[in-house]
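All protein chains but one are shown in place.
Chain IDs A and B follow the sequence of writing; residue 1 opens each chain.
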Amino acid sequence: MNRKVFEFQSKPGILSSCAVGGRLEKEGPLGSYFDITETDTTFGMESWEKAETKMVEICSTLALEKAKAAADEIDLVFAGDLMNQCTASSFAFRQTQIPYIGLYGACSTFALSLGLAAMSLETGFAKRTMAVASSHFCSAERQYRFPIEYGNQRTPTSQNTVTGVGAVILGEQQGERIAVTEFLPGRIHDYKIKDVNNMGAAMAPAALYTLKRYFSFSDKKPEDFDLIVTGDLGMEGKNILIELGASHGLILGENYNDCGVMIYDLENQDVHAGGSGCGCSASVFSGYLMDQLRCGNLNDILLVGTGALLSPTTALQKESIPGIAHLVRIQRVK
Amino acid sequence: MTNQSYEKYSKKKAKKSPLLKNICFAFLVGGLICTLGQAILNCYLALGIDKERAASLLSITLIFLACLFTGFGLFDRLAKHAGAGTLVPITGFANAMCSPSIDNKAEGYVLGVGAKMFVIAGPVIVYGTLTSILLGIVIYVLSLFGIDIIHLIV
Partner (left out) sequence: MQYLYAFLIGGALCAIAQIWIDKTAVTPARILVSYVCLGVVLSGVGAYKPLAEFAGAGATVPLTGFGYALAKGVAKGIQEFGFLGIFTGGLQGTAGGITAAMLFSLLAALIFKAKPENL
């Protein structure tokens, strides 16, 4: 193997996908692609943490329904979120009897769980797996920034944590299907960015090096894909990645976009540089991108989940922000 | 690409805050809050309350209003435009105490509300008081040498 791309010979198929979002996501350009959007972002719960857990429960339940699978038919679930000790995910799955693996990869979590879910199918140990990632604006805001009602002015480079969940169910499948075919786990890159309000800049180099590494192994070129989508560099990081790429021999053209930029209307929604959080790339993939893959508008895409691996404590200790980017290839196979 | 060159590049690349607009809003809103304060102060004075007490009552009134606005979810809406205009007046201090109180209710009234109330305001009280102690020492030591600076302050 030698640190090359993990290629999945079995080409595990995506049996179903489900995306849940909040009000701001509903009002965004991809609003109609969500399975469920809730204008009451408390989801009827009395705390934001419970709301996020509820959101994960709703999303994973619907994903199971859509795959016509019972919870006990799932051999393994990979789930992650932004909350301390990953509780949104673990609390959501405590009622089920699904073997559970909690992940933390910041905003890259969805690509990571998708890659690992496919990997466990490839080994043959699991027949059906689930990949989930979630974030909630309020629970993230409380943990990483300020109280919800605190009067704070945000900088234009800051990103808005998406209130959303994405869940997909993977399994062995024959015939024409949408399959996860390759996975390249990222390396950690730290370019000593310390501005917690500019995470796009902290993550962009990781995305660049993961993409470069992928194309050095692959005989494909960036233009061979219908879409290369990072999640979530935001406008700031997207522009940096395009510029950096150009100076490093990686030309990202019209087929490149970023989930954080796609999910909101940056002009008319007050979200600064765009969306962020595990739920951003998770819900954009499970909603919009899966829809486009299903109807054939997209046939071969690269999802590059990017994460800023900081904690409030490391930020206070003036540590820089390491970035990571995991790459997953999803394509239509026959 | 070195760390330094990338940091420099990303800083240069970063979209800047709209400085002029921010300053104008801060000036306007901050100025208006102070003008409102002056009006409230004048009301108390007109009621025949002495200057010292009227000043205290003014602080309390503005803090009350800021907490009310925070509770109704209006303070953060104003603050995202006003920036330092709502932060620097005593309203910013009140919001700094009030918002974590509301926010941490789910964690209980002792370690949630009671403790988190001071998460931003605590250092303000601590370092403000410590500076006043230093000033107090200066005043006291000078008074031992017969120099009275109290009239400069009060």
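Simple rule for what comes next: a residue touches a chain if its C-beta (ideal position, glycine included) is under 8 Å from a C-beta of that chain, and two chains touch if they have at least 3 such contacts.
In this text, all values refer to a predicted model and were calculated from it rather than measured experimentally.
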Fill in the blank from the handout: Missing-chain contacts on subunit B, rising order, are 16-17, 19, 22-23, 25-35, 37-42, 55-60, 62-64, 67-68, 70-73, 76-77, 80, 83-85, 87-90, 92-94, 96-99, 101-105, 109, 113, 117, 120-121, 123-125, 127-129, 131-133, 135-140, 143, 149-150, 152-154
Handout entry: Touching residues (missing chain, whole complex) on subunit A
Key = 22-24, 41, 137-138, 141, 147-149, 152-153, 155, 160, 163, 195, 197, 270-271
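The rule is short, and it goes like this: only the chains that are shown with their structure count from here on.
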Practice task
Would you kindly tell me how far, in whole Å, the mean C-alpha position of subunit B lies from that of subunit A?
Solution key: 39
Problem - Interfacial residue positions of subunit B with respect to subunit A in the complex - result: 1, 3-4, 6-7, 9-11, 13-18, 22, 70-71, 73, 75-76, 78-83, 86-87, 92, 95-96, 98-100, 102-104, 106, 116, 119-120
Fill in the blank from the handout: subunit A contacts subunit B in the complex at 46-47, 49, 142, 146-157, 191-193, 195, 198, 201, 204-205, 235-236, 239-240, 243-244, 248, 270, 273
